[in-house]
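Of the protein chains in this complex, all but one are displayed in their positions.
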Amino acid sequence: MAALNSIPGEVHCAQDYEILARHFLSEADYAYIAGGCGRDSTLRANREAFDSVRLWPRLLRDVRHGHLASTLLGHALPHPIMLAPLAYQTLAHPQGEIDVARAAAATDSCLILSTLSGRSIEETMPHAGEARWFQLYFQADQAATLDLVRRAESAACQVLVVTLDTAIKLPSLGALRSGFSMPARVVAANLTNYRAPAQLALARGQSRIFQGAMAGAPNLDDLRWLLGQTRLPIVVKGVLHPEDALMLKAMGIAGLVVSNHGGRSLDGAPASLEVLPAIRAAVGPGYPLLLDSGVRSGTDIFRGLAAGANAVLVGRLQVYALAVAGALGVAHMLRLLREELEACMAQAGCATLADIGPQMIYRNKDEA
Amino acid sequence: MAALNSIPGEVHCAQDYEILARHFLSEADYAYIAGGCGRDSTLRANREAFDSVRLWPRLLRDVRHGHLASTLLGHALPHPIMLAPLAYQTLAHPQGEIDVARAAAATDSCLILSTLSGRSIEETMPHAGEARWFQLYFQADQAATLDLVRRAESAACQVLVVTLDTAIKLPSLGALRSGFSMPARVVAANLTNYRAPAQLALARGQSRIFQGAMAGAPNLDDLRWLLGQTRLPIVVKGVLHPEDALMLKAMGIAGLVVSNHGGRSLDGAPASLEVLPAIRAAVGPGYPLLLDSGVRSGTDIFRGLAAGANAVLVGRLQVYALAVAGALGVAHMLRLLREELEACMAQAGCATLADIGPQMIYRNKDEA
Amino acid sequence: MAALNSIPGEVHCAQDYEILARHFLSEADYAYIAGGCGRDSTLRANREAFDSVRLWPRLLRDVRHGHLASTLLGHALPHPIMLAPLAYQTLAHPQGEIDVARAAAATDSCLILSTLSGRSIEETMPHAGEARWFQLYFQADQAATLDLVRRAESAACQVLVVTLDTAIKLPSLGALRSGFSMPARVVAANLTNYRAPAQLALARGQSRIFQGAMAGAPNLDDLRWLLGQTRLPIVVKGVLHPEDALMLKAMGIAGLVVSNHGGRSLDGAPASLEVLPAIRAAVGPGYPLLLDSGVRSGTDIFRGLAAGANAVLVGRLQVYALAVAGALGVAHMLRLLREELEACMAQAGCATLADIGPQMIYRNKDEA
Partner (left out) sequence: MAALNSIPGEVHCAQDYEILARHFLSEADYAYIAGGCGRDSTLRANREAFDSVRLWPRLLRDVRHGHLASTLLGHALPHPIMLAPLAYQTLAHPQGEIDVARAAAATDSCLILSTLSGRSIEETMPHAGEARWFQLYFQADQAATLDLVRRAESAACQVLVVTLDTAIKLPSLGALRSGFSMPARVVAANLTNYRAPAQLALARGQSRIFQGAMAGAPNLDDLRWLLGQTRLPIVVKGVLHPEDALMLKAMGIAGLVVSNHGGRSLDGAPASLEVLPAIRAAVGPGYPLLLDSGVRSGTDIFRGLAAGANAVLVGRLQVYALAVAGALGVAHMLRLLREELEACMAQAGCATLADIGPQMIYRNKDEA
């Protein structure tokens, strides 16, 4: 079904876009978007982690001065709901990231554009609000990487987000079984002018993985090099281990996205939400931590903030809403999430993000 | 199906009214009554909490002198099963709260009439027994609040129950999806003579939640004011946190209802039964604590008492029985609950409510 | 279907009789036999307890001298599988307890005949082997109780088993919903010559449970009186609490059956298997403890012995096998159980019952 030009009536909560989107995407495309990787165990772990966190509301707290605003990496953040970088959103809607950017501008949301976006930096960013970040994948050719940085700078991006958890991407078995393949019309618009990386010739006994796919994976030197190339703050996405967090903080990384790539990276990895408290404990209270992977409701956002995040990234709901109703759908979904978060805060007795901490999480004594 | 004038034959336990009621309510009305809020996670948590509590029976205890009587807030309580305040019971039966009151009188049960009852204080209370309490929602207009208090006093109510956990009420997704809306014939009979609150005009950037819905939410000052307006004991309903319990006790609140509003307030809140022991530990052994949310059987009542409650509130079973067979159904349901509790006590070796304590709960050493 | 005169071919393990029996019993009779009480939560707990116990086999243990024999209450016990006392077995097969006794004799199994048996002590016991016990329910009339004891003594019973956990018996909701009622042809054959107890007249305000059903429940004095009336060892059935176990041991009770009446007594009580280790710890290593409730295989018997039992009682499998193929079925079922136990012991590296202890149970360190 073609995307609507109006907000559908049957959406009662942000997650309803997940259900509706089935009617606006082919079965194979839906399987590709909805799936994680492998047997989807980390995809499920993300949801189970959110669902298992219970909130402990307080009574009689005055929330009439309540708001969602905070500051992140030196910029005002009107609310803590950010649009995660997603590849190839033209798969879901012809306007792709352009419509996402328009929704971001309309809802004061921070947009993180993917290196693999279906629409280029130059096409997309003019439609975004001031809060615009660029997600960077290291390219095989360093010059191409640097060019992407410069283009992001030129487009007034405030922050670079370097994703480090996907040297190898394997679709979910569900997507494979559905016969999904990326349609020819969907391209990585940012990369069309760069040379394709040379085909690697493996010697006998060499591994397609170690000496093949991983040959170009970014390493510490690449990251250090990048830190020297730009004055933009660099955030690393894909962190799940406190020791990695500490190392990255020590080398000058400005913040982290705790993420398992929405369950699309290593099947069997823990839920982002679950490892977040240990990472917060490691980096200390002042360091920017964003949570990604599994967020489906305002209550989930509350859970993420209570577990130690400064803000959260919303991935799949973004593309589902885009598929259903383009920019309008994404903006509507973001407004729903925001009101769900506010309602949750009001009922729990929290007026501001600063009030949402671990003390708002109920743990019975058997779990303690 | 219209409500019966006789007790249906196929009811083998109080909870059977939950099953039968499906035939006496429209699908949407049933969804509205049965649902919690949001994704119903707290609704499920309530049942899981009861189901997971195991009883540890003792042998050869003499229970021939057994009974269910106790004293609560200075009044004799023939048995510890109270009728929870429910809004709009005329949705389920034309007689609504009048029939509930008749059942309460017939079974020596304490009735707690809701501010939002479908039948007014004046219509209902003449049919109730002596044990009659009034549940108070603060009104936007203080004069209206005070008038409700005076009307409750005039109707010989013994206790005021102030509900504090529902500044925002969101129906469950199930109810929303069923298309439920309150029929025009069902009104809040107690409030028809009060002015509707003025429509709030929000400034740009203000939140529909924080500056809108929460603008009139009661705060500490409101509660202190109320304590000065009446000589009736005030009980607060909606407590889930030991620190809130301590604060309320310290300010002169006479007792508490540990409740998550039957899973209809904050989706994600813990089960009432689960937090009860910590609240009992905080307020000490002598302070009145009532348990609400999730009770479906006499065994559940035993579990609630063993966890620290002085009595329990029965909500949904009340309206299900009302829908099935009016006053007769509610009275029958209460009698079944009472006998289920007595049978459970007899089999467990407890003759009186004082015998039901934490020592009657089995916990295996892995859980300890 | 009428009971077979031969062993059915499709029985691969003792528990297969549970499946087959559906074809030999009416739906309502099956529901009555298979059900527990209330919501069947204890019935399920029994099975979950067995299923969750894992065995830790040892290698290279010599079991060529293996056997199942032990001594119990001064009598040789060829194997530790006893036939639990079951009421009204003529419901399942016209020969009822007579056929069970014949199977017991054929397989060297100890028979425990119920007070409520469908065939009388005098009809049944001549068919049993030497290992014959009688289960005693206290009667309203003490003279009747004493007469039952004398009849058991005359029938050469070795032990009296006094059941104390069923002052009130409530069928399962499943049995109630199936419309089960005991057919007129099925009677408590041992009791036909005793006067029916007088109908109790309750005063207003008295409870049908406390002052009604429990009026005749046995108390400590009754048990002491019984100890003075017979030289037979008295075993108490229905113990779930270590303190009750200690009290009973102290007053001269010869042994205990740890039992929740197959989940037919207090719905919500813990699994017998689960409480057994604490009871064994309380009474010490030398005191006779039998396990009842939930046994369905030789592996379950191993689990029970490892948890501290000297022997186990088999209830429902007995009546299922009886329904399918009378004495032949019961004998076959017992032989299967016995070989299942032997195979389990051999694979685990245990040659005798004395080798089966808590050290044979695997607990991972998270459970420890």
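Lettered A, B and C in written order, each chain numbered from 1.
We adopt the following convention: a residue touches a chain if its C-beta (ideal position, glycine included) is under 8 Å from a C-beta of that chain, and two chains touch if they have at least 3 such contacts.
Worth saying up front: this structure is predicted, and the values here are computed from it rather than measured.
Novice: Considering all chains of the complex, which shown ones does the missing chain contact?
Specialist: A, C
Novice: Using the document's definition of touch, tell me which of C:63, C:106 or C:140 contacts the absent chain.
Specialist: Considering the complete complex, C:63 is the one touching the chain left out.
Novice: Kindly state which of the options A:113, A:223 or A:291 is in contact with the chain not pictured.
Specialist: Touches the omitted chain: A:223.
Novice: On chain C, what residues meet the omitted chain?
Specialist: 10, 12-13, 51, 53-60, 62-68, 297, 299, 303, 339, 342-348, 351, 362, 364-366
Novice: Tell me which stretches of chain A touch the chain missing from the display.
Specialist: Missing-chain contacts on chain A: residues 38-39, 41, 45, 164-165, 167-168, 170, 173, 176-177, 207-211, 213-215, 217-220, 223, 236, 238-241, 243-244, 248, 265-270, 274-275, 278, 367.
Definition applied: only the chains that are shown with their structure count from here on.
Novice: Could you say what rotation angle superposes chain B on its sequence twin chain C, using C-alpha positions and rounding to the nearest 5°?
Specialist: 90
Novice: What's the distance between the Cα centroids of chain A and chain C, rounded to whole Å?
Specialist: 60
Novice: I'd like to verify one number: the distance from the centre of chain A to the centre of chain B, where each centre is the average of its C-alpha atoms, in whole angstrom.
Specialist: Taking the mean C-alpha position of each chain, the two centres sit 42 Å apart.
Novice: If you look at chain A, which of its residues touch at least two other chains?
Specialist: none
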